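Just one protein chain is left out here, and the rest sit where they should.
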Amino acid sequence: MLHLVLFLVFGAICVAGAINLLVQSHPISSALSLVVVMASLAVEYLLLGAEFVAAVQVIVYAGAVMVLFVFVIMLLNAGVEERTKGSRVALILGIPGVLAGGLLVAWVLIERTGTATVGLGALPGFPKTIGNLLFHDFLLPFEVTSVLVLIAIMGAVVLASRPEPKNPEKES
Amino acid sequence: MTPSLHLWLIPILPLIGAAINGFFGRRLSRQTVSAVALTFCGAAFLMGLYVAARFPSLELPHAEYLGHWIRSGNFMVNFEFYLDQLTLVMLLVVTGVGFLIHIYSVGYMWEEGGFYRFFSYLNLFMFFMLTLVLAGNYLQMFIGWEGVGLASYLLIGFWFTKDSAASAGKKAFIVNRIGDFGFLIALFLLIKHFGSLNFSQLFSSIAQQPAETAGVGLLTSIGLLLMVGAAGKSAQIPLYVWLPDAMEGPTPVSALIHAATMVTAGVYMVARSHVIFGHAPNALTVVAIIGTLTALFAATIGIAQTDIKKVLAYSTVSQLGYMFMACGVAAYSAGIFHLMTHAFFKGLLFLAAGSVIHAVGGEQDMRKMGGLRQYIPWTFMTMTAATFAIAGFPPFAGFFSKDEILARAYEANPAYWFIGVTTAFITSFYMFRLWFMTFFGDYRGREAAEHGHAPAHGHGHGGHGDPHESPMIMLVPLMILAVLSVIGGWVGIGGRFEHFLSPVFGEGATAVATEALSRSTEITLMVISVVAAVLGFYLAYVLYLKRPELPQKIADSLGGLYQAVVNKYYVDEIYGDLFVKPLVDGSTRILWHGVDQGVIDAAINDTADGARHVSDSARQMQSGNVRSYAGWVAVGAAVIIAYMIWMGVR
Amino acid sequence: MLSLPIFLVASVVKIVLVIFILLTAVAYTVWLERKVVGHMQNRWGPSRVGPFGLLQPLADGVKFLLKEDLTPPHVYRPLFIAAPMIAVICALTSISVIPFGTAIPVAGHIIPLQITDLNIGLLVILGVTSIGVYGVALAGWSSNSKYSLLGGLRASAQMVSYEICLGLSLVGVLIVSGSFSLQQIVESQRGYFWGFIPKWNIFYGCQFVAFFIYLMAAYAETNRIPFDLPEAETELVAGYHTEYSAMKFAMFFMAEYANMITVACLATILFLGGGNGPLFGPPLLRLILPTFYFVAKVFVFLFTYIWVRGTLPRFRYDQLMAFGWKFLFPLAIANLVVTALVVAYRS
Partner (left out) sequence: MVPVSYYLILSGILFSCGVIGFLIKRNIITIFISIELMLNGVNLSFVAFAAQWQHLSGQVFVFFVMVVAAAEATVGLAIIIAVFRTRETLNVDHVNLLKL
């Protein structure tokens, strides 16, 4: 009962945050809405027993990635979204498409998962067991992602660094 | 097992020289380039001498295996080098004459542009020619065979900015391809029926077969196809047309490739394949007939030529005909003997002609020469030796080899002998014609020069003024070759040369043949051929020194025949009309306009047009707007999900 | 195991107690700083309000409460108000998993001196402090002022950067201790080796390099000198809280000093053995001594804070970034590798 209540409360916060993300016209509001969504998702993870995932969700996602977003928004001093007439395809085809696809997926998931339920802390994800899994069974993907991160760092540095201004006097 | 002689070094050395000059020559000085070329070519010659020195102690035939090349099922081709008496003769001729011509070329080409290119090609040629000579199987020989063709093409077209040189190179290449085609088919037949291309294996298995005396059997076909190849490379009827045009190349090239070495590759190949021909008498007969006809035919054309190098070119064709005649009557050693002496005196003739051309500033027309013996005495003397040698005066080299061929021809069929003697007479005549026109009488080049005729080649000096002698670096090779032209034939006295080669060609055939001819017949034949040579000399003397007005009258009285001879019997024109024109027309109309433009291009163009029309409408989707792309993705994802569910439900 | 009502009562009591103590500690840390720095700079510091100026924090608090709460025009109001709250809430939350000493028996129940012992306690602290960045960043942005914006930008970049070093320096300790629970980390540091050296992580675990990194990163995380770039008075007036006044400013102030205390507690627990120390005397003393040791260590750490402030000048911004990324970060990685190897060798 407590589980269901907590789920519903934080699920509602999640959905509210997501809808607020859509409604707000200022990017920083959207970003903070996402932080809220992430924080309440962390609670949902805790409910499912994935405490380590929840902690990492807060530290990495909310604490680092979203700070980066906020930082960039501040850096570029992005203002309120302007109203432009872009593509009608996105509105006419895309949103119905998403809704149709979402409904289909939801239907299938409900059909397939049936009435299975999970209890509070259904699968405790202790750091130790997750570490074992990560460094034994998933060692290769883990290494590959580390390479990916390295590449991403270098790519970001190259992309964001300002190109050296051509200064002939300096060169000579 | 005899110790390895490292035969592979002999061809590789010139290749290294070619690579150095080819890759870095542009940046090297002329001195360095020539030093490199001469060093590596000379090293190959020294290796040849070393091999000759070790020769008596070798167990023959000596084969050196280097490694696998091709292996396919039971069929195997190796990299191997093969040494026997025949190879040794060829090896020494090629490296020796080649080295002399290298030396000569340094002097001759000194003023030319592309100096390094020339020597790179020349060394490359040496590499391929030595590969050909030393090859232990037909395929390796074929590499050399194709390679010398390539080097020949490159060197004929050395002055590639000149249109005639470029097209002469192409002509040589294409005509050679026809011959190569025959050679290649012969190789395929050999692989199919004997499963090997290795000389020793092949010949021993063929030797067990019965001879094909009648009709056209397998070996006869192979022999005939080989003869096609040989005819291409050695300029025999009907594929001789490229050789006269090849004179567009620099004169040392004419001497080295188109007189002394490459063109004799066909003779060498026929001699090397003597086992095959021995089992195919009909093919051998064809070889003899072709050789005999070529000898006569080319000699008659040579009479009317006025270009000094063209005369020598036809003379070369004619002499090659002699060699084939010898091979055709199974007198291989006589043919090889003539090949050797011919390399000496014809190489010398070309080099001397080069010296003459050099002296008169690039002029090649004999009618504008004359009286040159006072200006260029050394050239004159060496050329004299060569002329007497080719005309067959004893004791010059040509006498011995030619006499032996004629004797053996007589023995086989007097008709061959008769044509041979006639040819010898004509040869003597046109060679002395050349000699008299060039060196005697008065110098006729001056008025031409004064009339402002530009020299044919861009020789920087000597275009005007008196002819002058060539530098020593050109004269020394001339002298060495002159000495060889005089004494080179003496090795054949008393059948020593034949005896030396007899392990290759079989003791029996030669020994029996020499004894078949009685001593008196032999002497009679010898006398007749000498008389023919003297007659030729006398006729030339009368016509071109005593009464220079006579030739024109004779020419006028002969009319059409003379015109035919001057125009080389219109063979080039006939070939042009028969083969080239239909081919060009057919290619233009059917292949170019019809197939290429009508089908292939049209298909591509229509495809491209279609693609453009389709994409014209499709690109409306590609608005560049990220959100519209996202919309398409969303719709696509929904469709795929729906499809998967539908498939899953069913 | 406690029954639910007692658990709730105990928890509420503990929360109130901890917040009270923490806020008092914050107030007197400010006093301590003013006093110590004053003496270091050869002046008196606060001396008028009460004996030795001991009532000065009280006077400050009254002033903050009574001052007019001014909200400049053009600010982005919701975030302008939310920012100090985020800062102070995060600062107070992270103290909840800190164990102040051993468990004490109260009326027949064993009550641990800790609001809650999570088995991912350390991660909670990290998570909460990483959320704390938002307070500073949003304050800077929502003020709609150039100084504030620059301060906010600096703060977010600096804190994200140094958080990596902070986290990496902790991993070494985690490897040695083998747990995320702060209680267990303290447990693992009990005892001595070679007879007299305490088995603290800084000694036994050879984590002195990590401690140094932690020290640097902690100063940067709390925006203390020499890393106080976000509020550098000489360049940015007051950085991200230029536009704040009265109670909102007090919240930032409180958050900063609360963070300092949290960091000091954490350092004590992770590196300096927590409440471990020689126990002697009657049972009551044995119960109180760990807490005393704990407070003493925290005090030493806080004193170091103030000492450094009185000694070192401020970094330049590029020096700060270079120091973090090019020196501390590789050092932390190296320390991590060495620690992992040593632990692997020992086991």
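Annotations for the structure displayed:
Order of writing sets the chain letters: A, B and C. Residues in each chain are counted from 1.
The working rule: a contact is a pair of C-beta atoms (placed from the backbone, for glycine too) under 8 Å apart; a residue touches a chain by one contact, two chains touch by 3 or more.
Predicted, not measured: the structure shown is a model, and the values here were computed from it.
Here is the thing to keep in mind: the chain we left out touches A, B in the whole complex. Of the candidate positions B:Val584, B:Val626 or B:Ile640, contact with the unshown chain belongs to B:Val626. Within chain B, the residues in touch with the undisplayed chain are 623-627, 630-631, 634. Although one chain is not displayed, its contacts with chain A can still be listed: residues 3-4, 7, 11, 14-15, 18-19, 21-22, 27, 30-31, 34, 37-38, 41, 44-45, 47-50, 52-53, 56-57, 60-61, 64-66, 68-69, 72-73, 75-76, 78, 81-87, 90-91, 94-95, 98-99, 102, 105-106, 109-110, 113, 115-119, 122-123, 125, 129-130, 133-134, 137-138, 141-142, 145, 148-149, 151-153, 155-160, 162.
Definition applied: only the chains that are shown with their structure count from here on.
Our note on geometry: chain A versus chain C, Cα centroid distance of 29 Å, whole angstroms.
Residue positions of chain A in touch with at least two other chains are not found.
In chain C, no residue touches at least two other chains. Those residues of chain B that touch chain A in the shared complex are 623, 625, 627-628, 630-632, 634-639, 641-642, 645, 648.
The touching residues of chain A, when paired with chain B in their complex, are 86-95, 97-98, 100-101, 104-105, 107-108. Only residues 79, 118-120, 123-124, 126-128, 130-131, 133-134, 137-138, 140-141, 149, 152-153, 156-157, 159-160, 163, 167, 180 of chain C touch chain A when the two sit together in their complex.
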